[in-house]
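Here the complex is missing a single protein chain, while all its other protein chains stay put.
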Amino acid sequence: MEDWEPRIVGFLCNWCTYGAADLAGVSRMQYPPNVRLIRIPCAGRMSPKFILAAFMKGADGVWVSGCHPGDCHYLEGNYYARRKFALFKNLIEYMGIEPGRLHFSWISSAESTKFASVVNKVTSAVKALGPRKHGIKAFTVND
Amino acid sequence: MKYINIDKKSWASGLENLYENYRLFGPVKNNKHHVFKELSKGELPDLNYLNTLLSPKSIVFPQSETMFEYSLDESKEDHHILKEINKDYSPRALIGIRPCDAASFLLVKRNFDTPEYKDPYWLSAYEATIFIGLACSSPCSTCFCTSAGCGPFHEDGLDLLLVDEGKNFIAKILTPRGENFIKSAGWETEADPTAAEKIIKDMKIKAEEKIASFVSTDQLKNKSTTRLYDAPFWEEIAFACINCGTCTYACPTCWCFDIQDEVSKSSGLRMRNWDSCMFPLFTLHGTGYNPRNTKVQRVRQRFMHKLKYYVDKYSDGIQCVGCGRCIRLCPVNIDIRRVCDIMNNYGSRSRLET
Amino acid sequence: MQNPYLPYPVRIDEIITETEDKNLKTFKLVFLNPDDEEKFSYMPGQFAELSLAGKGEIPIGIASSPTEKGYLKFTVNKVGLVTTCLHSMKVGDIIGIRGPLGRHLWDTLKGKNVVIIGGGFAFTTLRSSIIYMLDPLNRTNFKEIHVIYGARSPGMLLYRDELAEWETRDDINMHITVDGTDDPDWKYNVGFVPTITEQKAPPGNSDTYALICGPPIMIKFTQPVLDKLGYTHNHIIMSLEMRMKCGIGICGRCNIGKEYVCKDGPIFTLAELDNMPKEY
Partner (left out) sequence: MSDYTAKIKEISARLLKEEKVEMVIGFRKGTVPMMNEPCFVKTPEDIKKLVWDSNCGINLANYLTGRKEKIGIIAKGCDSRNIVTHIIENKIKREQLLIIGVPCKGMIDKNKIISMFENEINEVSENEENIIVKGEGFEKTLNKNDVLQENCKICIHRNPAIYDELAADLLDEQKDIDRYEDVRKIEAMAPEDKWKYFEDLLSPCIRCYACRNACPLCYCPTCFVDESKPQWVGKSIDPTDTRTFHFLRAYHCAGRCTDCGACERACPMGIKVRIFTKKLEKDCLELYGWEAGLSLDERPPLDTYRPDDPEDFIK
């Protein structure tokens, strides 16, 4: 397991964290390549189904990132999302998935340094836990 | 007819012998309920039970079953071509099945074994199975087997009938397969046929007397399908229904299934899973149109199928053996006995209250 | 025991986009094992389950005729998961096919006048029937053949080259129609199928059968027209659509009354349908 690398799915708000990822890229910042990024229109669009589907299909970690409170492009999407995430994070842990596998962050499009640092933190947290032992479905419905 | 006396002291050793030649399945108490499961070596079926929570249909028709496998890897020569899967159809014995459940396999066989098409999965499993019945001396209050074409000592569909006589079982051998089973177990003490016959007959009469609930089915065949279908009572019958699949999943005679593909990277499976006419998805077209879009329509389909369409199609009674599971398990107390009587009496002089 | 759920492997040999909205494509399929073609012996009006590994199966009417050897044709409308995937496939891809499924009524039609009434993309099995009847070996088995076929617009008609060819023949009476068009060169009918049926279809008699296949709304308005023209219900043949899985009358979902649409249909006479619950 020495050379095991986690696979992490990141869901990023189009208006902030996704921009930060771009900025981090053009600024040639270094961060681990373990995160596969998926752009979503707003943290408020994030459905718990996406997170469970990612875990079910074998993700070692999931990370969701949106705009800082007050900065939502749609004014209040991230406020609603915050409540959804709070309940869902607790539920995921209650289910028996380790706390270090699901992460949330607020990162504005200017915060490329924070972006790189959060990717680092998320990756090392997931890496520390090792591969998942349960809840990966070998055969899934293909769509 | 041949009868064997099985001393309960030799029950365990007999099963031990059988274990060499058969996969054994039997009722086992799991938490609060009895369920049918495969017995491990040395594990004994618990024959001191009223009936299992769910029917034993899953032994022959599993809730989920793989049909084919295939590769999606285009570098492989046979990619995207479905292949049959080797399955274990070695002899298996279903021990302690109630006569009603045994009869259900014969009903269901009509669906899976047709003149035009044979369902290889169901039939292979069915043919691999020998059915060791356990006569029912204390029927439940929800049992109405005697008016649903079978009874507590019914023998159809069985290879062997066990009758619990306290210290021993009398085994009535009904088929050559049953005889092989007995031989394989090493139970050899033949019982006097006349005496055994008498004991079983007396117990049977007693058991049948205990059956306290009945359905009337005599008029179903004569009724017009479309009149029953259009009858006004369905709204009232269906009102309480929540459209869960409990009745259909618990029922020994429900056979509907769905076919689905699941894949893992470049390998795939085609599988089938139980389905239920209670679910809207069952009949939903790709276009979004659903010919059975309402709860009333779905409830009507279930009862019409069991109590009218099947009756018309096969002219051999209703698609129900009277096990009473749907009555006991329905979360909202929809009772097939009541529905059957309403249908049977619809349009007759003494119409029941609807 | 032969496994009726196991599809024959076939290769996509040709893909034709049929209509201007690009939602209908015809797939020409060739059996990988020539023996399988022998086993797949069918008649017009039957259907097959197309099987896409990893996606599932769909029941589709066979658009080719048994008189066309060496391949099968299916015209597929893009609706759900499996058809969408099929539409994205390319020539050379491998799929599966199970069948032929369903019954046909050709014994009844022998020696009779046949009036084919079709609408929209339900014309596929009707095409199969026309090709079959026009085959020189079969044509003498039928008297007059009438075809009333309508679509929303000229660009939505299927098999346009063949329609044009049939128009020129004298052993088939074609009545092509569209709901409307702004094409000044359109030389056929304009109007809904029920109207054209009323104008062009021959009157009903014991020697004449109508085969109808189309959207429910077309069937709903055509049926009274046929009544008026004197067609009795056992001389009107229709095709039902239901969600299906097994296609062989076992899985239970296409049950209507005591019939399974997949096995006992999908073709029924209106007289048969009159005695079945209206649940389709």
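Each chain gets a letter, A, B and C, in the order it is written, and its residues are counted from 1.
Criterion: a contact is a pair of C-beta atoms (placed from the backbone, for glycine too) under 8 Å apart; a residue touches a chain by one contact, two chains touch by 3 or more.
Everything numeric in this text was worked out from a predicted model, so none of it was measured.
Counted over the whole complex, the shown chains touched by the missing one are A, B, C. Among B:5, B:52, B:168 or B:260, the one in contact with the hidden chain is B:260.
Residue in contact with the omitted chain (choice from B:13, B:138 or B:287): B:138. When the whole complex is considered, the residue among B:249, B:309 or B:346 that touches the unshown chain is B:249.
For the chain missing from the display, the contacting residue among A:38, A:91 or A:110 is A:91, taking the whole complex into account.
Where chain B meets the chain that is not shown, the touching residues are 30-33, 50, 53-54, 63-64, 138, 140-142, 236, 239-240, 242-246, 249-250, 258, 260, 262, 271, 273, 275-276, 279-281, 327-329, 331-335, 337-338. One chain of the complex is left out; on chain A, the residues touching it are 48-49, 52-53, 56, 69-70, 76, 79-80, 82-91, 93-99, 103-106, 118, 121, 133-137, 139-141, 143.
Although one chain is not displayed, chain C still touches it through residues 80-81.
Going forward, only the chains that are shown with their structure count from here on.
Note: centroid distance chain A to chain C, computed from Cα atoms, is 50 Å.
Distance between chain centres (mean CA atoms), chain A to chain B: 48 Å.
If each chain is reduced to the centroid of its CA atoms, chain B and chain C end up 39 Å from each other. Counting partner chains per residue, chain A shows two or more touched chains at residues 142. Among the residues of chain B, those touching two or more other chains are numbered 260-261, 263, 268. Those residues of chain A whose C-beta lies close enough to touch chain B in the complex are 138-142. Only residues 67-68, 70, 72, 79-82, 84, 111-112, 114, 116-120, 123-124, 225-226, 229, 255-261, 263, 268, 270, 272, 275, 277, 282-287, 291-292, 297, 301, 304-305, 309-310, 312-313 of chain B touch chain C when the two sit together in their complex.
In the complex of the two chains, the chain C residues touching chain B come out as 1-7, 9, 32, 51-58, 79-80, 83, 93-96, 241-243, 245-246, 248-253, 255, 257-258, 263, 275-277, 279-280.
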